[in-house]
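Presented below is the structure to which this report refers.
Note that this complex is displayed minus one protein chain, with the remaining chains in position.
Chains: A, B and C, in written order; residue numbering restarts at 1 for each.
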Amino acid sequence: MSTMMSTSPESPAGGLREIEFRDAIREAMSQEMRRDPRVFLLGEEVAQYNGAYKVSRGMLDEFGPRRIIDTPISESGFAGMAIGAAMMGLRPIVEFMSWSFSLVAADPILNNAPKMLYMSGGQFGCPIVFRGNNGAGGQLGSTHSWCVEGLYSNVPGVKIVIPATPEDAKGLMTTAIRDDDPVFFLESERMLGMKGHVPEGDHLVPFGQARLARSGDDITLVSFGRPVHFCLEAADALAKEGISCEVLDMRTIRPLDVGSIVRSVRRTSACVVVDQSWSFASPGSEVASIVHRECFDDLDNYVHRVHSVDVPTPYATNLEQEYLPNARRICEAVRACLYRA
Amino acid sequence: MSTMMSTSPESPAGGLREIEFRDAIREAMSQEMRRDPRVFLLGEEVAQYNGAYKVSRGMLDEFGPRRIIDTPISESGFAGMAIGAAMMGLRPIVEFMSWSFSLVAADPILNNAPKMLYMSGGQFGCPIVFRGNNGAGGQLGSTHSWCVEGLYSNVPGVKIVIPATPEDAKGLMTTAIRDDDPVFFLESERMLGMKGHVPEGDHLVPFGQARLARSGDDITLVSFGRPVHFCLEAADALAKEGISCEVLDMRTIRPLDVGSIVRSVRRTSACVVVDQSWSFASPGSEVASIVHRECFDDLDNYVHRVHSVDVPTPYATNLEQEYLPNARRICEAVRACLYRA
Amino acid sequence: MTSLSDPSAPARPFDVHGGADRPRKTYPEVAAATALGWLRQMYLIREFETRCMQSYQDKKIGGFCHVYIGQEAVAVGCTAAVERSDPIVTAYRDHGHALARGMSARACMAEMFGRIGGCAKGKGGSMHMFDRANNLFGGHGIVGAQIPLGVGLAFAAKYEDEVIKGGRSSRVALAFLGDGALNQGAFHEAMNLAGLLDIPCVVICENNGYSMGTHIARGTTMAHRLGVKGAAYGIDSYEVDGMDVLAVYHEMHEICETARRTSRPAFVDMRCYRFKGHSMSDPRKYRGREEEEHWEADDPIQKLREHLLSRAVLTEDAWKQMVKDVRAEVRDSVEWSDASPAPSSEELMRDVFMERWGPYTGSSQPEMLGGAENVPSFEAIDPSKARTPGELA
Partner (left out) sequence: MTSLSDPSAPARPFDVHGGADRPRKTYPEVAAATALGWLRQMYLIREFETRCMQSYQDKKIGGFCHVYIGQEAVAVGCTAAVERSDPIVTAYRDHGHALARGMSARACMAEMFGRIGGCAKGKGGSMHMFDRANNLFGGHGIVGAQIPLGVGLAFAAKYEDEVIKGGRSSRVALAFLGDGALNQGAFHEAMNLAGLLDIPCVVICENNGYSMGTHIARGTTMAHRLGVKGAAYGIDSYEVDGMDVLAVYHEMHEICETARRTSRPAFVDMRCYRFKGHSMSDPRKYRGREEEEHWEADDPIQKLREHLLSRAVLTEDAWKQMVKDVRAEVRDSVEWSDASPAPSSEELMRDVFMERWGPYTGSSQPEMLGGAENVPSFEAIDPSKARTPGELA
């Protein structure tokens, strides 16, 4: 019964107004903070500095220092503090300046937040949103380019959101804040300035429902977050070769809208997964395994996968470009999958 | 050109002497410490207490407090310290009392150790072994039952070893200590008391070579660590139903001996992966994806998977038993995979 | 209490040779009923833990089991010093805190038996005692992890009072930790946050001198003067005799009321001793019998009992009756737990997400934070749907 909307730039489903991705996130946070006094934002440089990436610009002015809280560089400490506050019934939004810095907070975010409800036999939930930049920025090097979904999606009890458009950024963030469970919200520094039509007022996008980013008949491209745009780019190029690609933007990988993937692949009989995390034991391998299970008799070839190369992220721009999934590598995978290589 | 040995209890390939799994690990560590003064052991309670699980029993007496070092409960600190020492050319063995406690050290073990060589352009390696108990013990509950391979195997630059027998524990530990790269060595509290024939003297088992734990014709069971024994148990039961299972013990999942898996599956045409980590984005999903890729035309059914159930680890013994992979669930998966359900 | 904030105070080596011969302060008496209540609570914990050890031998309890014997005065005195509305959180050695806070022996024992009647339906176990009605925010298994949580509890209480209700901060939170947890990064980060943001969290280090087999001086710098650990964050530090419930109550009351009034954190070096091993498997070879005997001579239960006898607040007969009652209560908790069913298979899948199963309301309707409008959740997406083939539109 899930619905998927087509939102291409030509049809401004989000309304006429165009705003940046970062503004869309901020709008969701601000609207929810106006609506619910339990919601507050904390993190490094979120208040006086207006956010290292200006996502929280102006929020200190509107909500004051009791609700927009600058923290020291103590990710483990303030993540844990926010989890305690969530157990008490508040609804914290925790900004990690980058998800790459969440490794020092791995214990609270993986051992506490997702397990509190279970360990307490249902007594204490943890309505909290962790958000920040994820994935390679521009040449940030080995330690600052984590795709944490590669690690964290293994863990039950969290929802993992990876929006690919400003409209979804707002809709999914609103849903995340109202959600009663811990949500990991993964943004991309490379997309914060991307503009798009975003509805004003309340806008909610449900978790677990993929977005049909482009419809097509020959092959299904499954992706989420920034690589969705590489898929669209590849689809454009492949169209010229007469290959019609359907592109699914998963929006959330926990929960994963398996139904939409399966329905599409049953029709196209071919599937490529594009996931910017490393390949081994990744969301991409999970999608591949699921598709093989659900579409075993439908597939004309095994599910092909495009990932970041299995090495630490290099700094040099030429190496970083080779390292990341890109339209060229997606095109190659599609051709190989369709035996057109 | 890899070789796989059959070592069943009936054929004591490891020699006549039987020792416990914990003794096998200790023997490897002690022999290497005698051989190379750069090797030392540090961790909580490893020295005066003789190890929380007695793996290091007697080592303080032999090697003294300069080389067997008790640490405070500061996993991040002593892991980082050991990494610094490894950069200087020492060869630390770091005991995590449990890998479940390594989450507080996620940053040094994932951001430093595996990336140092790369980030430094090849100047500084990190010859270090992290070891400790992994996976569910007996009713240790949600925070103490991590299968960290589900998380950590996504990361390039580390080798991940999960021995299933005392003999391999010694052979793989020796290899790990002599290896020039970081190695995560995952033991199981449930297996430390297991006895087996273990060669005396130097004994090395190479990384990336699976062990043929049982040969069979109808289906290939791929596993590693403790669940290998559940597979053998299931294989016994299934033999009575006329189903002949081949059981592969992978020994290391990074690197993964894809060749041995593929060769076996091409012969059996059916595959079940048994992995005690959670299913989503796990080593199990990777194996499934690889097998579908390499054996797409050979498989009679999709690769079936048996994992821990996708919930935090429950304490109650009945729930924990349901939660873990076990022979019953493996038998069901095998029958389903062979259309005999 | 000795204020440790004055760093010129003389260093005090950790007193491994027992508190019995230490000079003692005298404290004001408390009402007879109160003192008798404490005696009963402490003895209940002692008996309860004794039965736990036995049940562990009987294999009715699995996993790790850390008993609180010797430290009873700490949980009882600390919880008495604050209001029930003041949230508390602790580590895995948590049965004492649960019972002191008011959890029934039944719910606590059944949890360890892994039964549905347990406080967490048998899903948490010995290290994870949660009690929403009594504002116990859990025992926690990862050393140090509960300290930031405790700071968060105090933060939330203050936020609710001041930001949501527009009033004044009225509550304190207590965060308990073992001395071994002093060396986790979480302690450091939490202390700095509490000091910086004026968060009324009282951080209580139950300094029993050992983390597993490691004497505090082998793991912690400045073990002889832990006040520096608070001073590093501008947090007032105190030393309290944790073997004397009167001392604990009076000192903690003053410390907590100061924290409440000033909305500032505090750090307490609570000197105590665990009479048993770290957990069930610990032969205690790292310390001498002589040392143990010294501390046993300072038994907080014996001491209070004798004190009350000497003041005729307690009679020998009343004590015998108390012993009898407590034993019956503990025996009942075992029988009740034996009879409680194991959690059903459905419980395996339950409580992973709120939206799917709803919060547990089995034993008590939790007080929710007030002030906020009751925001309806966004229409739930059943995750089971996402796991089966769906429809595109």
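Descriptive notes on the structure:
Note that in this section contacts are C-beta pairs under 8 Å (C-beta built on N, C-alpha and C of every residue); 3 or more make two chains touch, one makes a residue touch a chain.
Predicted model only: the values in this text are computed from it and were never measured.
Within the full complex, the residue among A:31, A:123 or A:142 touching the omitted chain is A:142.
Where subunit A meets the chain that is not shown, the touching residues are 44-45, 48-49, 52, 70-74, 76-77, 100-101, 103-104, 137-144, 309-312, 314-319, 322-323. Where subunit B meets the omitted chain, the residues involved are 1-4, 35-38, 40, 66-67, 69, 71-72, 74, 76-90, 104, 107-108, 111-112, 116-125, 127, 156-157, 174-175, 178-181, 204, 206-209, 212, 255-260, 262-264, 294.
If you put the missing chain back, the residues of subunit C touching it would be 7-8, 183-189, 191-192, 195-196, 218-222, 228-229, 231-235.
The criterion applied here is as follows: only the chains that are shown with their structure count from here on.
Averaging Cα coordinates per chain places subunit A and subunit B 31 Å apart.
The residues of subunit C that reach two or more other chains are 120, 122-124, 128, 140, 142, 145, 185-186, 352, listed in rising order.
Residue positions 76, 100, 103-104, 141-143, 310-312, 314 of subunit B each touch two or more of the other chains.
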